[in-house]
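All protein chains but one are shown in place.
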């Protein structure tokens, strides 16, 4: 299993979520983050003085999937998060050893997403 | 060493924290997250229009422990976070290669938690 | 590649960021977290009653770097985050399997930071 | 028109201008209660406070216009007035034809009724059903407050007890105690907020979400009180309102000092909410005596009220859950204020037939017997108010409980009243760190979201 | 000085004290609009609302002093007044020498003009360029509002239509409809906020960020209205202001009830913003009739306005993006209020020469013909106001659009007006979960940060 962590722009999330849902990956999490990279900070103005903010708001997206689904998710993210401008973000892939669904206690990669067929219904 | 990442309901945190503390795992971190999974979003109403919110607030719990303690922590989480309703969340286990206590600079799994005896006192 | 996750005090971030930038590691992310460890919670007072808050606000710093750079980053964190008081935080190192720059789609460790020479310029 | 007549008319108009100013200030107190309560609520219950005040104020207005005013001020017998219903032009109220002046005074009466109603809800925050406001507001505006107001100010039972009138200048008892007793009745049937008491029954602090909003509420109430007390002169003779206003300010100040000091000595912290409660308590305390006592007595009355409120809040919190301290700040301070008249009422200021305060009986030349008699009369007003308001209120809330229900389900309480009763958070953009709420309003009502139909795979039954 | 003269002077001063109180209350309404709009905006646009109100109020003041007051109240012809410009001592306005009284009334007129202007911006939130405020405020304060005010209240065209005057007591049409028409003109040229409509053109809710601030705005406006309507008596005779204020309160209350009920029946939720809109609509509705109708008519007028506003907001939202509901609450309710005079105006209260309301023609002894005539006159006022205000406003906004531009670039809209137009978030410490803004103000302007020079490696060109 893999954990995909992506730092993206806020506005990219909704299309990514919609596509992942469509492709059978409804399960994901987001966290508010701030980051720096090549993107410059911005200069705020207050009562005539300035203030440089070096980190910019980003959304951190976390999706855990089976190894073979990793590529699909990465591609979905790339498709919607890329504007071509500095600040689009990064994707990292980390190994995951175990996954457990709290509601049922079952573990293994079948708990991860819905795409493996049987589960999806009204 | 393992890192246990769990997405749980907010109300589950306090009992989990209390039990982990009791069992000698006082060290943990939480982050505000939002997630989607099987749980439906909710429909908000505003001035006669509706708004579907597709991600629900969750708490992300992070605990790093020695390999052999992993099970204890997972069980504590399962015990308190399970309501049996959709939306209880997931637990993921990731490998950790190194752990360092900033205060002292010492590293290795002895920095992780208190349970290995000697440390605990008033 | 390694992911360095550090739970630090808020006030430590700015010097760490500055040093990492100087040393060619401009890319990093932060998230608001709360944690418990050896540090006690604080007791708040409200209308004559008390309230114990068991988790304290921390900043979670995430930096992904090449294996060989790991040490430099850890040292930078240690240098600025250590006050010697309880509550200084912890550093964890996790393995990372892949890294992709969303803007260009390129992957591999050359996307991580700037320090590998050619990239840095005005 | 003769000059004498003109002067008489202009005098009446000057009086009414003053009452109009006072009336507007008392209306403003609705905002004070709104923010006091919102500030003392968690952020998941911030929006409902707005809707509550608006709807209550509205219903109370119509109930007072249709029925309440008539009962309160429509002459009649010792129990209720019998004219002035559906207040209109060409109507005779208590024997007098309705004029612009009558309208102004009727509106001023409404302002008091609405304040009293607003006090009721202080104990009920964060768990009451919205429908309860609607029902109780009708009963309160049409019957409960009017009965009490009639008894004391409308020529009813308490305006002459063995020759002595109850002295309640602006309503420590009529307005504040009445509200607090309604609050008590509601609280007894509602029970505490979830999580307020632990397994061992020990109280836990549930901090409100915004002290700045509490501060806004307190200062608006404080300012409004100059209309509340100052306007209760109903006229401007000898600029007596100036005396009343000065008493009001002195007591409020002493209330803040008393409460801040008490809470600081207990816990080394100047609790923001308690300082605010101290101001309110001082103001409630001086409400009955404002026009009957000398300046030196005002800070004493306020100081006692301020200290009292701190200990009362702490004591009450051990047993029942009163998030804003309404029982203490309006109830106990209201009782204290009503009795304080019996202690400090100055011979030069008392109503016709009334006895001076005990003080003047003990340290002055006034009759001690008459003073005790007056104190007894003041005590009677407290008992009467308590009995009447409690009886009708508990019956009303019981009826609500048995019919539409008084308290929201636990899941709605956890999620907050904003999302569950109003369909939207009060701060929609806040990252609400709260127990989640599994659904918005009933599915039937929720029209499909505009952005995209909820995909079938996400349905709970899946897998 | 003779006593008669003294009494006359004191009478005039009493009137002016009342107007002064009313004026201050109407000024306070600026805070009401500020918070209504801030609350209905997302938090990334919270600070601009403050700057907007301050700058608008300021410009409007100077424009009114220099030009507007003269056009509105400076006598002159049927179209515009011709004296009183750069209002000063020793000046003759409409044939009378300027006095303290004139100054007071001039200031009161300004308060109305500023309210009308504040209404305009309700439709433009979260996307308009700051410069647009500056330009339009000048035109509005100097020309647009004064023309309308002159027509109805300044002895202009509408003060005598075939012998019948338009009856608009405090400005349902002159103030509120005028503002709403300006708002419509701005909206048509601006278009909706990004994301308001989906690909299929279906509206999406864009919730404002703070219902408590909306509540603050509503209750301040409500309170201010007692000055708005009550002060429009301009004097205190027979305490008639009391009647006006009671009508105002009854309509506001009924407005809340109407809107809350309507929105609850539609969606099982008492929408907080809608309850507030109901109050405003009720108040706007009673603004024209306040001094012309009996008490029983006021709740009817308010109730209709309250229900109307809910359906109007829903209908309008389908096509155009009006974040605060200004078109409904001020526009449609303003029209309704103006026409309601023609329906409910009581024979005992109408202006000289005017016809009673239809009601009295149908159910009473009044001439039905005259009643219809009056209704027609009221309708004419609506049409006239619409035409004049729309024409000048659309021209002005078009001019702005073609020159300095009317709308901010998409990136600035996404990032929020606070950071892009004012250089700083309205809540600088909030973790802003919003699309990022790639830069603050133009580089040239941004001086290097104090803490440390931006290191070269971070530059975008790098790598």
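So that you can tell them apart, the chains are marked A, B, C, D and E in the order they are listed, and the count of residues begins at 1 in each.
Heads up, the rule we're going with is that a residue touches a chain if its C-beta (ideal position, glycine included) is under 8 Å from a C-beta of that chain, and two chains touch if they have at least 3 such contacts.
As the structure is a prediction and not an experimental result, all values here were calculated from the model.
*Asks:* Among D:30, D:61, D:210 or D:232, which one is in touch with the chain left out?
*Replies:* With D:30, D:61, D:210 or D:232 as choices, the missing chain is touched by D:210.
*Asks:* From the list D:34, D:166 or D:279, pick the residue that touches the absent chain.
*Replies:* Considering the complete complex, D:279 is the one touching the chain left out.
*Asks:* If the hidden chain were put back, which of E:61, E:173, E:229 or E:247 would touch it?
*Replies:* Touching the chain that is not displayed is residue E:61.
*Asks:* Would you mind spotting which of D:50, D:245, D:350 or D:424 touches the chain that isn't drawn?
*Replies:* If we include the chain that is not displayed, D:245 is the one touching it.
*Asks:* So one chain is hidden, and I want to know which residue out of B:26, B:57 or B:89 touches that hidden chain in the complete assembly.
*Replies:* If we include the chain that is not displayed, B:26 is the one touching it.
*Asks:* Since one chain isn't shown, list which residues of chain C touch it in the complete complex.
*Replies:* Contact residues on chain C toward the absent chain are 9-11, 32, 34, 36, 38-46, 49-52, 56-59, 85-87.
*Asks:* What is the set of chain D residues that contact the non-displayed chain in the whole complex?
*Replies:* 3-4, 7, 10-11, 14, 17-18, 21, 25, 42-43, 198, 202-205, 207-212, 214-216, 218-220, 222-223, 226-227, 230, 236-243, 245-246, 249-250, 252-257, 260, 267-272, 275-276, 278-279, 294-296, 299, 346, 348, 431, 433
*Asks:* Go through chain E and note every residue touching the omitted chain.
*Replies:* Interface with the chain not displayed, on the chain E side: 3, 6-7, 9-10, 12-14, 16-17, 20-21, 23-24, 27-28, 30-31, 34-35, 38, 46-51, 53-55, 57-62, 65, 86-89, 99-107, 110, 130, 213, 216, 418, 421-429, 431, 441-442, 445, 450-451.
Quick note on the criterion: only the chains that are shown with their structure count from here on.
*Asks:* Going by the contact rule set out at the top, which chains touch both chain A and chain D?
*Replies:* B, C, E
*Asks:* Going by average Cα coordinates, which chain is farthest removed from chain A?
*Replies:* When every chain centre is compared against chain A, the largest gap points to D.
*Asks:* Same residues or different residues: which describes how chain A and chain B meet, taking over half shared numbers as same?
*Replies:* different
*Asks:* Approximately how many whole Å separate the CA-defined centres of chain C and chain E?
*Replies:* The separation of the two C-alpha centroids amounts to 51 Å.
*Asks:* Calculate how many whole Å lie between the centre of chain B and the centre of chain C, each centre taken as the average of the chain's C-alpha atoms.
*Replies:* Each chain reduced to its C-alpha mean, chain B and chain C end up 19 Å apart.
*Asks:* Which residues of chain B are in contact with two or more other chains?
*Replies:* Residues 31-32, 34, 36, 38, 44-46, 49-51, 58, 85-87, 94-95 of chain B touch two or more partner chains.
*Asks:* What residues in chain D touch two or more of the other chains?
*Replies:* Residues 422-425, 428, 431, 441, 450-452, 458-459, 462-463 of chain D each touch two or more of the other chains.
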